[in-house]
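The structure under discussion is supplied below as structure tokens; questions concerning it will follow.
Removed from the display is one protein chain of the complex; every other protein chain stays in position.
Order of writing sets the chain letters: A and B. Residues in each chain are counted from 1.
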């Protein structure tokens, strides 16, 4: 298993972690999440060191989490702070592993690696999630595939015309005019696409009033696997509108697509899609939910899971994939992940030269 | 995994491959099947070389198959013939593996090995499937067991009295008179059984009018695992009737039993059972379907799957099976398969001397 540990991952939505503990597996590590009496989120190794019960099945007792099996209690530093039995001797043992958390934009971000390296300024900005000019829908799916296949999927939107013709994809008509550029900025990838004079896709929910317009797709991918997908329709010839400046003549539907490796073979997909128009219309909100479910769970996931199954446990490079120009974004992302992996563990990171000869940096 | 690759296998029924592509796994290989504009069936490696999506989830576009994920198109030689993206550069990469197919008697036969060795004259003749004097029912089951256990099952019909007493088996009464012979002819086995003056089994559907008769079971097994089972009831003392000469005094129920290894641990069972009498009676046809399902899926498959589970992944020979005289057919078939395996790969084929001392060639 090769995961980038020194990176920020979504561990859940703020609104969903309340008074009960919850559990999540990230990069193969079993984690319990709970809030202390001040509401601060805490994350630690989920497995109790006594008989290995999951702390997440226990209760929050003040600032501590209590094991469901025999009642040992652990504080926010992961130390056993109470043993209710006999002479109440605290067992001598290293504390549970704890994790650095950062809560912002309604996302609980977790740093899986060395705490000393955790730098919150590297977290992907998702300020629109706190902006009440947007109607927002959040969700969490799981996919039976390695997380890199989800990076590939989102970084190459050419698939939309084939997989998503009635949801988030534009037509494959020959007449379509596309401008497309991809560049890297450190450990980020900026992929920008403009399709001119095109009919709005179904995900615009009929909110863009003209029959055609200019469709901007600006994707910011941040290593290891968080994406901000800034989609908008504007009247033909009008400049792209910033997500900070929604207005009536355009429709903005920015989205967060947060890919989180659960295990080598399974992946969390946290998403938050939104819209700048008709934001109090509950029917439109229901349609956004239905469309997200359909586009991902009925259209993307079955294909991605089949791809992963057909890879038969082999490494991507080992299968000598055909590389197309349209793979530029996903190839560059794989190279960045590869370099990060190699920095953490010299044996990993084999994809640093993927697509050489086809894709230049 | 050890499969005989240089052999013809059933890849499906002609009637079931129409305008949509389909997929099948044979000998562990993932295959897409589709028809070109002329109706000719085409088979190739199912996994797209780009991102490894299954071509079978895509569409047929003229003579090509289009990948469902990003729209690459492949021609009947397995070559990528169209890339819809950017400058439309065709990726340089070896073509998909393709397979030799031969369509006859309503069966799509596939040659899994070296194309140069594919000899259609070796295909098992099943002419009754094109003969309108028979009512025919076709089906396809799957079993969780190695394919050799299905060869064993069909090559030793003594199990019928125990597993199938109310469907395809005769009674185990002591008074029963059986003549039985098994011989090999090259890579074929001819197993012939005559049970005299016996009541017709349920599979004769009440069509044989006398209370008892002579029951002929002539089995032709063709390596690796295709069988023609020529069953008939004739009035006592009458010679066996050829499948080419059905007549009113006898009832012929010839059947094809085409065993196809899917993986080492799972097997396709394609069957086509038929009858020479009352062929337009839909109730009888429904009864044939129900009886095939019961005999195989409720009677054979549960036992065969348990046998395979109890073998715990071990080789048949390694378990030192007790060999009976009645195993003659299945032992000879295992020896032939063993020789064919050894011819393809010197490390395989360990059962060439199975049953030595009990079963002579």
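Note that a residue touches a chain if its C-beta (ideal position, glycine included) is under 8 Å from a C-beta of that chain, and two chains touch if they have at least 3 such contacts.
Just so you know, these numbers come straight off a predicted model, no measurement behind them.
Participant: Among B:61, B:319 or B:343, which one is in touch with the chain left out?
Facilitator: Residue touching the absent chain, from the options given: B:319.
Participant: One chain isn't shown here. Among B:156, B:214 or B:230, which residue touches it?
Facilitator: Counting the whole complex, the residue in contact with the absent chain is B:156.
Participant: From the list A:57, A:279 or A:297, pick the residue that touches the absent chain.
Facilitator: A:57
Participant: Take the complete complex as the reference. Which residues in chain A touch the chain that isn't displayed?
Facilitator: Interface residues of chain A facing the absent chain: 30, 46-47, 49-54, 57, 67-72, 80, 83-87, 89, 91, 93.
Participant: Touching the missing chain, which residues of chain B?
Facilitator: So the residues of chain B touching the missing chain come out as 149, 152, 156, 158-159, 161-163, 172, 180, 302-303, 306-308, 310-311, 319-326, 358.
The working rule: only the chains that are shown with their structure count from here on.
Participant: Nearest whole angstrom, what separates the Cα centre of chain A from the Cα centre of chain B?
Facilitator: 47
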